[in-house]
Structures are given as C-alpha cells and as structure tokens.
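Removed from the display is one protein chain of the complex; every other protein chain stays in position.
The block that comes next holds subunit A.
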Amino acid sequence: MAPFVLAALESVLPHIVLHHMSSALDGERDSFVNYHNTLRISSYEFRPYMSFSLFPKPTQQRKQKTFPSLFRDHPKRQRSKAKRSSAMKKQKRAQQQNDTNPFELLSEELMFVILDFLETAPLDVKSFSLTCKRFYCAEAKHRRLLRPLRAEHLPALAARYPAVTDLDLSLCPRVGDGALAFVAGAYAATLRRLDLSRSRWFTASGLGSVGAGCGNLVELDLSNATELRDAGAAAVARARNLRKLWLARCKLVTDMGIGCIAVGCRKLRFICLKWCVGIGDLGVDLVAIKCKELTSLDLSYLPITEKCLPSIFKLQHLEDLVLEGCFGIDDDSLEVDLLKQGCKTLKKLDISGCQNISHIGLSKLTSVSGGLEKLILADGSPVTLSLTDDLSKLSMLQSIVLDGCPVTSEGLRAIGNLCISLRELSLSKCLGVTDEALSFLVSKHKDLRKLDITCCRKITDGSIASIANSCTSLTSLKMESCTLVSQEAFVLIGHKCYYLEELDLTDNEIDDEGLMSISSCSRLSSLKIGICMNITDRGLTYVGMRCPRLKELDLYRSTGITDLGISAIACGCPGLEMINTSYCTSITDKALFSLSKCSNLKILEIRGCLLVASIGLAAIAMNCRQLSRLDIKKCYNIDDSGMIPLAHFSQNLRQINLSYSSVTDVGLLSLASISCLQSFTVLHLQGLVPGGLAAALLACGGLTKVKLHLSLRSLLPELLIRHVEARGCVFEWRDKEFQAELDPKCWKLQLEDVMQ
C-alpha cells in the first residue's frame, strides 16, 4: 500500500516540491514505510483471549491508538478524552521538534489531487489518512462519500467529515427520524445525495427535516420504504431541487402522495415508481404534467392504464420509459392520435411482461419514437414476422431483449434482415430458437457485442460455429445450459472471440481443450464454468496462466477441479475478487492457502467442500482482508478455530453462512466482534446452544438479517427477539429439514430428472 501512495505522490508532485522533499525522502522513505506499517498493524485490536497458538502476538503492539477508525463500533473507544488529548499534545511537541517533516510542505491542493487518484482504493485512502495528522485532516476534508454502518455514529462522522455530499445510510440497521434530523442539520448546505434504500424506522417527520433542511439535495433513494405513506411523500416534496428519486416498493404511497411530489419537485429528471401499487393513472398523469424535464420514468408493475400515456408522451425530454408488467395497458386502448405528439427523444423502451401489448400496440408506441436504441420485450408476445416489421422502422435500434418470448424461425430471420446492426441481443430462455435461424441472425449482425442465449436448448455446434465466425468482437457471451453443444464448439469460441470479457458456460459440455482455447481471451474478467463435469485442473491451469484479469470465477459443482487448478488460478489471477468452489469436493486447505494470495478477494463460497478445515480458512482470513462475503455451509471440518482468526482479521466481513459447520457458541460469539457483520445464516449448527446464540445476537450490534431454524424461536426469549428486532434486525425463521449431502453424480441425475 505504502509504495503505491509514494508512487502516487511522485506522479503528481511538481518537481519543486519534490526537490524540497528529496533529501527527506531519501532518508525517510524507509522510515515512512515502517511508520506506516506499524500503524496498520496496530490498528487491529488484540484481546486477551486472542493469544492463540496459531497467531504469535505481533511484537510491535502499541498500547495507544492514535487514529480511531470511526466506521466501526467500538464501545470501548471511549477512553478518557484526556488520555487522547495528551497523546495529541505529545505528538504536537514531536512535530515542533521535527520541522523537517516533508509532509508539512505539501499543500492541501496537492494532497487532494493525490486523494483523487486514490478514489478507487478505499483501503489506500485509509492508509493515507493514517500517515500523519495533516494527511488525516486532508483526507477528512476531501471525503465526499460516506457509507456508515451505524446511524448512531453520525455526529462523530459529521464532525470529522465536513464536506460530505453523498450519504449512504442503506447499511445502517436503524435510521430514525433523529438521525435524519441530524443529517439535515449537519449537512444542510452540502448534501446532494442521500440513500435510504433498505433503511428503516424513519417516518415522515424525519424525511420532512431532510426535505426542508437540505436545499441542495438532488438525489434521494427511498426504495423499499414499505411503511412510507402519503405524509412521507409530502415531506419528500419539500426537497424542491430533487432531480432523481427512487420510490421502488413504497407500496403505501397513493396518488395523493405522488401528487405532492409532482407539484413539489418540479425539476425531477428521473423517477422510479416500481411496485408502488398504490399509485394509479391520476398520480402518474400528474407527474408527467408537472415534471416537464423528466428523462427517465419507471412505472413497472403499476396499476395504470392507457389514460396516463398521452401526458407521458408529451414529455419533451423523455429518454427512458419502463412499463414492465403494466397489465392495464393493452393494444386496443392505445390510440395513435393521443401518442402522436411526442417522445421523439425516447431511447429506451421496456414493455417486458406486458401481456396485453402485442406487436400492434408496440407499433403504436414506437410510431413516433424513431430514435429508439434499446427495446426490451421480455416475456411478451411471440416474436413473429409482424413484430419484426415494426422493428424495421426503428433505424437507431442497437439492442433488443427478447428473454422468455416464444420465438419463431421466421421472426429471428427477419431480425437478421433488419438493416440496422445490433450491438446487443438477448434470447435467454426463448423457446423455439433453432440453429438455422440463429446462425442466419448472427451472420447478419457481425457487430454484436453482447449475446445471451441462455437455455436455448435446441442449438448445437452449428450456431456456436457461426457465432464464433461472425461475431468476433463479442465481449459478453452467456450460454448456460446449451446442452446440445459439443466439446469441439468451445474450441472455436476461444479461437475467434478474443475480446470476450464475460463468458458464462455453466452446465455445458466444455472440456480441458475448450478451456485451453478460451484461455486465449486474455481480457476475460468473468468466467462461469459451474456444473461442467468434463473440466479438470489441466484446463483451469491454462486459464490461470493466460487470463490475468480474471475477477470472477464460478466453479460450482465442477467436481473435476482440485487444489492444483485453484492454485494455478490464485497464482495467475492476482485480481480475483470472487470465487465459488462450492461442492468441489476434492478441494482441501491447500487451495485456500493458495487463494490467500489474492488479496482482493471479496466473495468466497466453499459450500460443501468437505475437506476444508479451519486452518485453510484462517489463512484466508489473515491475508484476504477485504473479504466481505463467506459461505462455509456444510464445511463440516470448520470449527471455532476457524472463526477466531476470521473475527480477528476479516473486519470487512458483512455476510456469512455457517449452516451445518462445526462452529459452536464460541465461534459465533467471536464473530460478534466484526462490527461490519450484518447478516448470518445459522441452520443446523449442532454445537450451538440457545444461550450462546442469544449472546451473539446481542453482541452483534449491526445485524440486519439473521436466518435461524424455526425450532430456535421457542428457545430464545421473546423479549430478546423483540429487542434485536428493534435494533433493526430482521429474523428469517426457516423450517428446513436436515439434509444429508448427496454425492455429486447423484445430484446431477436428480437435476436431470427435474429438468425432464
């Protein structure tokens, strides 16, 4: 980390400053690094019971922590103020003595430039701010985005970060009116974006204070505020400058509420009303009448009819219209005369799931919108000749999504014959896609960048060959469960489509030869080869050697993979962020040891890897500090000794699944020290007693979701459950039977049975 900061420094600092610093830098580069490392190590707390044989105590323990990380919940943080201030004084004195500190010479602007460069690496920013007091201040002044885990910390955060414009409270388990009122007071002038999606407990009065207080608020996300009523909507309407508003799933808001918003927020450009089932024609109509500047309108699943469409089509700037699942709109009621006035600007139209709109209605809707670029017709009417006739009028069309539509060969051929050149085509789960039609289509649209043929079960090698031959510039190909495609076809893909970045081959016949060929796509960043029984370590090694940009790898139930393959990936793909080796039963701790080299690993799923033990997990915990999601369900060999290092090192862990493992109370309780932890699933944990669970539930202050077995409900005190719920946690009680693990072949057979 530190060398990176230095490199950043060197790249941006003017030579004059560098000259001033040069002497210091020469001598101090090493000390800078050392100092820095010291701080990093010291920022992890060591607890008495942590003297665990696996982890020798670091020698450089520092008793006093100078820079608290405020994102975490440390109740013990309230060490006496005096102690801290005396420490500060000591530091000050040290600084006065050492006037040659080169960091003092950096101007604030330069530091801001450096910080701009570090924006994509939050950990580096943290290191930067821990370097010295000035850097700490500079970083605090520079920070624009804040995503706290607890609303209770807002006062401290607001004092430290005065210039925040984006506030994301969606991770806080409980955001009360008080917190919102505080935000409105602290960031009255600066706040531009507030995210309350998934936040709960706030009411109209809290929203009212934000709406009235934050005059510069431009974006507000209230998705999933299922308790929000019209009064809340009226409070939102006080934010006059709002440009973007998300109200998805605000089911209790009615026409009256949205009417207030329409009148209050006249500058709205974007509004999402998905699932607001209380809003009908009148409300939508008023929105379209009052907010003339709308460019994007999402009306999915609203009980609206054609009555509100004329005013929508009068909007002069509308570019994106989503009418997904609006069953009230049908062909007959659409009148061309009413729609004639406008929407020449429309670029994206989504009428997926509108059963009552056939090609006739579509042609009416698009009759004026000649500039349409993207058309989403998923789960709609059959793709026939008449539908494609309508498409031929759209000269700007680049992308068509036909997921789940019944498709005829004539329809596909007609799409092929369109005089436009498509960039994106999605035929996922379309019934009736044949080799012949698909081959013809792709041969005409050679410029395709993204193609989705998931579950087109009839296609064979022929289609793949023409795809590979014609669409050489493909960047994304998804072909899960194209089971008739033979092993040879995948070799072709690798030979022709060099630019692939995203490839989904789940549940296909691909073998090592295919993987070897595909490994020549050096830009590959996401590779999904789950349920591919024919691949082994040999194929995966090619990928590991030749695809250094790989970030996501899915090996779910690809049982031929062992430690060797994983270690090849771990060596070759240092940027790996997500790996799924669930049910790859040959995987052992060695694989985890090698994976621990991938320091960017965020998501690790090793469900059902029976041979993996705690020590492997400990290695991951120690080295993959960014780990945020972990699934060790059915890893019977992982016990408390795996949890303790996890609790100690993986301070970014948000979500964990412990079902069926050998973890007991001790492990669960130690996890409670991870202040980020928001969600855990604990089903069929043999060693868990209700008392331990209760203690863990109380200790984890930031929990938002817990999945437990139903039988535990009666064993936990009712008051405890209510208490934890009141802190913002949602319990999901599951009544699943204890399942013994099937052997892989048996699972595959079962899957085939289900499919037939």
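Going forward, contacts are C-beta pairs under 8 Å (C-beta built on N, C-alpha and C of every residue); 3 or more make two chains touch, one makes a residue touch a chain; residues count from 1.
One rule holds for everything that comes next: contacts and distances are computed from a predicted model.
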Which listed name, "C2H2-type domain-containing protein", "Small GTP-binding protein domain", "Proteasome subunit beta" or "Glutamyl-tRNA(Gln) amidotransferase subunit B, mitochondrial", is the one UniProt assigns to the chain that has been left out? "C2H2-type domain-containing protein"
Options A:P122, A:P303, A:G370 or A:G575, residue touching the unrepresented chain: A:P303
Which residue of A:F103, A:F135 or A:W201 touches the chain not shown here: A:W201
Applying the definition given at the start, please give the residues of subunit A touching the unseen chain. 45, 47, 49, 70, 73-78, 81, 84, 151-153, 155-156, 158-159, 174, 176-179, 181-182, 185-186, 201, 203-205, 209, 227-234, 237, 255-257, 259-260, 263-264, 275, 277, 282-283, 285-286, 289-290, 301, 303, 325, 327-328, 353, 355-356, 379, 404, 665-666, 669-670, 672-673, 675, 689, 691-692, 694-696, 698-699, 701, 717, 719-720, 722-723, 725-727
